[in-house]
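Got a structure for you, written out below as structure tokens; questions coming shortly.
Missing here is one protein chain; the remaining ones are kept as they sit in the complex.
Chain naming follows the written order as A and B, and within any one chain the residues start at number 1.
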Amino acid sequence: MKKLVLAAALSALAAGTAVADPIRMGTEGAYPPYNFINDAGEVDGFERELGDEICKRAELECTWVTNDWDSIIPNLVSGNYDTIIAGMSVTPERDEVIDFSNEYYPPSPSAFVGAAGMDVDLSGAIIAAQTNTIQAGHVSEMGATLVEFATPDETVAAVRNGEADAVLADKDYLAPIVAESNGMLEFIGEDVAIGGGIGIGLRESDTELKATLNKAIDSMKADGTLNTMLAKWFEGDAPQW
Amino acid sequence: MSCAESFSSYAFRSIGFGERLLPKSDITLCDQIILIGSGMMWNVYFAVVAILFGFVFATMLAFARVNGPAYLRLPADFFVFVFRGSPLFIQFFFAYELFVQLPRVGVEIPLGFATLTASTSWLTKAWLGATVVLFLNTSAYSAEIFTGALKSIPRGDIEAADAFGMAGFKKFRRIVFPTMLRLAWPSYSNEAIFLFHSTALVFFSGFPAWRREADGLYYASYFAEATFNPFVPYPIIAVYFVFFTLLIVGFFGLVSKRLNRHMAEAPKVKFRLGSMLTR
Partner (left out) sequence: MFEFCADPKAIEGLKWLSCYLTTPKHAAMYYSILTVLALLAAAVPPILFLGFAGALARRSGFAPFRWIGLGYTSIVRGVPDIVFFLFFPIALDQAVEVLRHKVKCPEVVGPIYQGNDFVVCQAAKMPLGPSPQWMHEAWGFTLAVITFAIVFGAFTANTLHGALAAVPKGQLETARAFGMTERQTFWRVHMPQMWVYALPGLSNLWMILIKATPLLFLLGIKDIVYWAKELGGMKTQAYSYPHPDWRIWYFAALMVFYLLLTWISQRVFDRVFARASRGMAVAK
């Protein structure tokens, strides 16, 4: 965190004025139940509750900002906000560019969903995925025909209208959609494990902030608050620490 | 990977030839330049087809609006109003929603020597569906420009044509059409450029990309995502676009010279440094 890096320099100039600056929390706001804009127009979801609790424990003042998914990392490294807390899986590629805090969500599977009653052979099927996601990469590697859409909504719509045979996405995202589809959609095939768990993204130079956040996350894991939150937001099948 | 290897793997990746998987790690500058360039083929294809067909349709629309009977003028006005009045991505959205609802049937087109089976499901693919939308869009914008030009043709030109006894198609071909083009040309060249640039929206927020075969911006954003650095791929695609735009500008400039060749040149004012300093 440049603020903390600089805090040392500043304190030499004006000792005692180092008031904690607010931490800007960057999220996408379009990925329920992780993060979404609720009907009051505010950031809500599992990560909102988690982030606020972390800030409380770390005694930081936090403000929330939303940013488009495609440019969420460039805007972090250029300093428009200080953390990414947006359901971002830890991958080796991302880890080269930014740092991640300890994981607050264990590795979770992705799953295929297709129209109910269709016997789909996944290896030769047309599979929809969101552009620039790890799922899109997985489909193109497994050899099926990949169709990419700009938003997750459209990938599900493509299965409903028959453009695609199946959609591959995070299981947590698909589960409520399947549950509320009145039997139109169903999970098919095996779940696939791609991507690691989810951590808070940070600039590599912000080592002090990383340590602060890790301490807060670890204490939430230790006293069980994190598990309670997971159970609240992800209903029955939530992974636990 | 050397540049030659990148070229053989990715030069025609956007149309389905070459390496199936896109570069994932160790992405070189060559990979980026070649793959984005490969995608630009789509942009050029969309633009050329839409502009060629759009030019003809726009001319017809403009004449229908200025000289046509009411039953042609009103639909033409409405068409121009709707397509000029709404953002392109909304047109893409509604077109796509409409095309996926169409029944999936094959249409037999007899060509004399063979029968071509056209499928309505082609419309949900970008190569046809997006081209149709871009064609309608540019027709509307160009028709508006041509209409304005038709209305600004100096009355003297028309009267002179009448005085020469020209009428009908001859007057149109020799006087009205060239004058309309001359007046419309600067704005029309803008429109051609805008249309070319709009082709970047096709896969960005319009049609899905199949098998990772898509346009330049799709690959540029793929690289921006894979390398987490927007300052390399986007300037690359910007340079490609500048290059092709300069080609368009050059072509339109040549046509403009031809259209204006009879116009009197303004007296050239020579710049003299001294005169500016003393004034």
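Please note the rule applied: contacts are C-beta pairs under 8 Å (C-beta built on N, C-alpha and C of every residue); 3 or more make two chains touch, one makes a residue touch a chain.
Fair warning: this is a prediction, and the values are worked out from it, not measured in the lab.
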**Item:** Hidden partner chain, touching residue among A:Ile37, A:Val120 or A:Ala231
**Value:** A:Ile37
**Prompt:** Can you list where chain A touches the absent chain?
**Reply:** 2-3, 5-6, 9-10, 13, 19, 21-22, 24, 29-30, 32-33, 36-42, 45, 63, 65-68, 71, 74-75, 77-80, 97-98, 151, 153, 156-157, 176-177, 180, 203-205
**Message:** To test your reading of the contact rule: which positions on chain B touch the chain that is missing from view?
**Reply:** 66, 81-82, 84-90, 93-94, 97, 141, 144-145, 147-158, 182-187, 189-191, 193-194, 196-198, 200-201, 204, 217, 220-221, 224, 228-231, 234-235, 237-238, 241-246, 249, 263-266, 269-271, 276
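To be clear about the criterion, only the chains that are shown with their structure count from here on.
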**Fill in**
Chain centres from averaged Cα atoms put chain A and chain B apart, in whole Å, by 38
**Request:** Please name which positions on chain B make contact with chain A in the complex.
**Result:** 20-22, 24-25, 100-101, 124, 204-205, 208-212, 218, 221-222, 224-226, 228-230
**Asked** What residues on chain A touch chain B, complex-wise?
**Response** 70-71, 73-74, 77, 93-94, 97-98, 128, 131-132, 137, 140-141, 145-150, 154, 158, 161-163
